[in-house]
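A single protein chain has been removed from this complex, and every other one stays in its place.
Up next, chain A:
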Amino acid sequence: MNKPIPTSADGLSRVDGRAKVTGAAKYSAEYNQPNMAYAVLVGSTITKGTIATIDTKLAAKAPGVLAVLTYLNSPKVPGHIPTKAQKPGAKSGPLKVFYDNKILYNGHPIAMVVADTFERAQYAASLVKATYNKQAHDTKPPKDLSRGVGAWGGKDFTRGTVDAWKTAPIKLEQEYIHPSEIHNPMELHAIIARWDAPDKLTVWDKTQGTQATRDDIAKAFKLKKEDVQVNSQFVGGAFGSALQVWPHEVAAILGAKVVKRPVKLVLSRPDMFTSVGYRPYTWQKIGIGATADGKLVGITHEAVGQTSTFEDFAEGPINTSKGLYAVPNVTTRYKLLSLDVNTPTWMRGPGEATGAFALESALDELSYALKMDPIDLRLKNYAKVDPDNNKQYSSKYLDEAYAMGAERIGWENRKAEAGTTIQNGWLVGYGMGGGMFGAYRDVAVARAIMKADGTLTIQTAVSDIGPGTGTAMVLIAANKMGIDPGKIKFEMGDSALPLAPMQGGSATTSAVGSAVHDACTVLKEKFQQLMGNGGTDNPDYVKILKEKNLPSLEVLTKSQPGPDNEKYSMQSWSVHFVKVLVHPTTGVIKVDKVVCVADSGKIISPKTARSQVVGGAIGGIGMALMEEAIIDHRYGRFVNNNFADYHVPVNADIPQIEALFVNKPDPYINPIGAKGMGEIALIGMAAAVANAVYNATGKRVRDLPITPDKLI
């Protein structure tokens, strides 16, 4: 071993870093337009029922107010935002804003004030008063399978024998709770909408996919795709919250139509809890059994996630139990419970992060029952082929990752018996947890233009929510072309640029990186052809353009998955190791040391990759120890809808974190050998923390977050 541990200073700095540290980077709300107006939403104060009366007179007469939209006077949206997460027709689908008098959840937008300044719009919004016909609501989350309805057609899944874990000599069954978690990116969701003509629209919008947003807006407003321009140059975090078009975006576009001016709408932080999705509250039960020597006999994983009454959102909490270990018998039951809440959505490691908390906690519990080291238990059940479909893995080095992480955390210092180590008055515990997530590749197109001055421009429509996509793309291009990264300009975040998928599912580098790689390959070949004689490995691009009297040379290249992407099972893998200190009297938990190891194929951009893994681990610490969106069920309303009451990790909560990579290219997934990283950086981390807390205290907390009151 003894590989050098990467530091935060190693590798190429972000290509957009200078813009970010100088304040020059502009996010969606920051493209102020001439004659721009400001919109502020008004949310319902009840949870279910209908609007009886809505009084907008005072608001309409307030200074600077240009319009007050409600269901009574709003222009109707001619189409609908397409649903992404359910079978069509099952429910009414994404919320139609200002559509009728129905209230479907607390905070449901009932009005929007548009005024000439933000302050005036905000004040006037406070003057809108509604009365309601209230109906009894239900926001209470699932606590067993009973009230859930089967997701995805409702079928349970079985491999081998149903509930075989019950026949095992060593077995346990436990319930795990994951509360609702809010993405809460630092940038508030924002949109500026400008109608350039009655059938032509430009928006500056926070989105993880400029073209997906363009397509959905075009469908909703029945416009031609080419008449909708979506700009999302910089995105201030999203973690899944910007993967779809939300009601506030539609509202702003409507507002701009009504007042015939560009309209800016920025959600408030409380709005962020009710307007842009969340990770759903999920109840889980795991039954797991093994032979006395630790060979898994069976796993049964049941889960019920909450969704809204108007839209089903299903994810894969049970997937991890199907694929993480070589277990012959797996049963999963996954249901959705419809509540009077807003619809959840994908959040970093969607489904798998929730599921991995339960499964990796259960594995840990089983290891104590077996008196077996948790790593040994995992190695004993190491899957060499995908147990779900018997396909070969395209690459899997999780065993190496276990070894690397164990060495760096000092796993040999872990005591097999929980609650036995005290140092300086603090209980000490070690824990680990693993994660997996499908490694995907989608179709993407890139344009590469070599100019006479020797600069290369790469264009794709992709958004970059923070992982460092631009930096990775520049490095791919620089390597392929054999030029300095400083000579490469990466243009993105514009729906008019070449095809790119949404930035989600950890697939951007795989998809867009392949397109950039392929475009540069073709471009280089073109130069080699121009040179004749088969060319050389490193053409002098400037010289050739000059000789041929060309101002530039450009290619547009489509890149897509091939047969290997079907032939092999493609997964990214991670393992997290955590050392915690727990104060025996107060229950205060300090995360003392973290080591994360990712098997995500070839590492393209070491500096940003490291940061991405560190960031995922910190998200996992939040999930484990702090984050919980709390509804007062008497009113159906969030009580902690701000950063003072909804706790996320702050600097003082976080130690130095080591992020290590196996860094072996995947030979099959794509031409660059890179697998995804964003999701696995988080998946398994919460269990690692929970397992370390158990090792320290002997107390198993199965309902997140693990707050001190649960330990004393």
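Going forward, contacts are C-beta pairs under 8 Å (C-beta built on N, C-alpha and C of every residue); 3 or more make two chains touch, one makes a residue touch a chain; residues count from 1.
Criterion: contacts and distances are computed from a predicted model.
> Under which of the names "(2Fe-2S)-binding protein", "Biopolymer transporter ExbD", "ABC-2 type transport system permease protein" or "Glutamyl-tRNA(Gln) amidotransferase subunit A" is the non-displayed chain listed in UniProt?
"(2Fe-2S)-binding protein"
> Specify the residue from the set A:H80, A:K102, A:K166 or A:R269 that touches the hidden chain.
Within the whole complex, the residue contacting the unshown chain is A:R269.
> Among A:A52, A:A90, A:V149 or A:M186, choose the residue that contacts the chain missing from this document, as touch is defined above.
A:M186
> Specify the residue from the set A:A617, A:V662, A:M677 or A:A692 that touches the hidden chain.
Reading the full complex, the residue touching the unseen chain is A:A617.
> If the missing chain were put back, which residues of chain A would it touch?
The list for chain A reads 7-9, 13-14, 16-27, 29-30, 32, 54-58, 60-70, 72-73, 117-119, 123, 184-188, 234-237, 239, 258-261, 266, 268-269, 465-468, 607-608, 610-612, 614-619, 642-644, 648-652, 654-657.
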